[in-house]
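Following: one structure in structure tokens, then a few remarks.
Taken from a larger complex, these chains appear in their original positions, while the remainder are omitted.
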């Protein structure tokens, strides 16, 4: 479904100072470099400034600092935070170009008579809702999704196709869980006994706050005893593993392929880069940024940026450095010996 | 579903020496630090000893070494292995609080007439069982699960919702496969030819022993030729990738986000930490422990603990160390030169 809007409609709805002809028509929101005259684009990252002059975009959303540079080339919307403006524009655009889900229960869906489903909720084809589940107002549940017994989905929450929400999991309002994510699977808990592993049944639950997003094929394990808790506004990308009894503070963002081991607490407003690993039973303060692929093996008590990643290189250089690294301790001893001799 | 039990019932069933009033009622199994007077908790890790005195738990499961410390504060069950006791308690608790699956085939499930399904097996909604599959006694198959042709599921095995078991895969008895796991997908095999990749059809199978657990959204690839074999009692966490023709020995435990490349053999009683990677075509001895995020790039012939992870630090320190690391080989040459001069 295509949409179109005039610049006047856009700035009328979303604000900003419009420079240029309000009647200009736009039919796409797109990147600067491949924009056409009917595209509205944005410049948020100064790294892309050089694309501005060359862009064919019909209109560019810019910060006040780029007002002149943008106006020289054509229409512009000037706003203090172009990235946020762009975010709101994408939301409005999506609303207008995507069909709203039909309210009601698809005839092929199986809703247990013991479940409560709001009248305006939308339950997709072949979805299964078990007894005791409570599905709030305006909830959307995709095809092939599974909502186990006694789960609670707050108003406005959306589950993509084939999301699995295991029993007793609770989601706040306006959450969005993407395709294939699993909430409330068993945590990894076994007691060793005589060379074998004895299963620890996972008796806790998963609880999500409001406005949480969980990416495709990510997994949030239920608590062993006690719960796994994801705070309000937390955003989790694809293929992320959150172990049992983890607690994540509000508005923390976690990029793809991250693993957080069990019983760890992560503060609010943290950012974990792609591929980060966090050990179990540790604690990370608020406002901690961990850069991509870093393995956090002990608690972090102070806000700040943390890193730990082997720098890549051409293979031959890496091999030489890695070989030396394997004897790094011996190298330090040699330096110590030299220092002794010299002193 | 809530359960309750008296301490007398618990110790009567699971053993241990009960200190305190056998008629005390318990309605939750929980962690020491958030326990209430109706919670039974345990102390297995001495790291948590300081939580013991302060805990509000109605009863604490402890080892003989903590008998005094536990008895001072109230009721206790003393047992040589509190963690194992706790595991068995969770099993008993789960049995009592979770509804048993209904035996029989859900009316919406599709079971090919050429499949054999034990009379007491439970087949969930919208499940698909293809021809030639053999579903053993007491097997539970979740909603939206798929069992391909000629698969064998041993007695007591459970598949969570939307597990996929591709054709010819065999599972032993009492296995548990969690949501979204894929057993028997194609391994990654291609022959290069003139700048393109020619598919190697994966003709082998996946075979799981008894008592194997596979985590949510994990993947076990079928063999190229010959089989991928997972030994008895192996426990695999979420989002783990096991390549084609891998063999894993009995009672090995593999934490989340691990990847094992094709044709590698891992011994029995090994433990792989979260995020570990294992190269293809190598061999790991029995009783090897690999700590989290280590990349194992050659065979390990000897039991022991192996590690290899860039230590994380605040970003500024890491940058300085990483930059030096990129010239580590040159630094070694400089030390060598100093040694020469000095000698």
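In order of appearance the chains are A and B, and numbering begins at 1 in each one.
What we mean here is this: a residue touches a chain if its C-beta (ideal position, glycine included) is under 8 Å from a C-beta of that chain, and two chains touch if they have at least 3 such contacts.
In this text the structure is predicted, and so the values were computed from the model without any measurement.
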Assembly size in copies, with 2 chains present: 3
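The rule is simple: only the chains that are shown with their structure count from here on.
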Inter-chain centre distance, chain A versus chain B - centres from mean C-alpha coordinates, in Å: 25
Residue ranges of chain B in contact with chain A within the complex: 28-31, 34, 41, 81, 83-84, 86-88, 90-91, 93-94, 97-99, 108, 124-126, 142-144, 160-162, 176, 178-180, 211, 213, 215-217, 233, 235, 237-239, 251, 253, 255-257, 269, 274-275, 292-293, 309-315, 318-319, 322-323, 325-329, 331-332, 335, 338-339, 342
Contacting residues of chain A [partner chain B, same complex]: 110, 126, 128, 144, 146, 149, 162, 164, 166-167, 180, 182, 185-186, 188-193, 195-203, 217, 219, 221, 224-226, 239, 241, 243, 245, 257, 259, 261, 277, 279, 290-291, 294-297, 304-311, 313, 317, 320-321, 323-325, 328, 331, 334-335, 338, 341-342
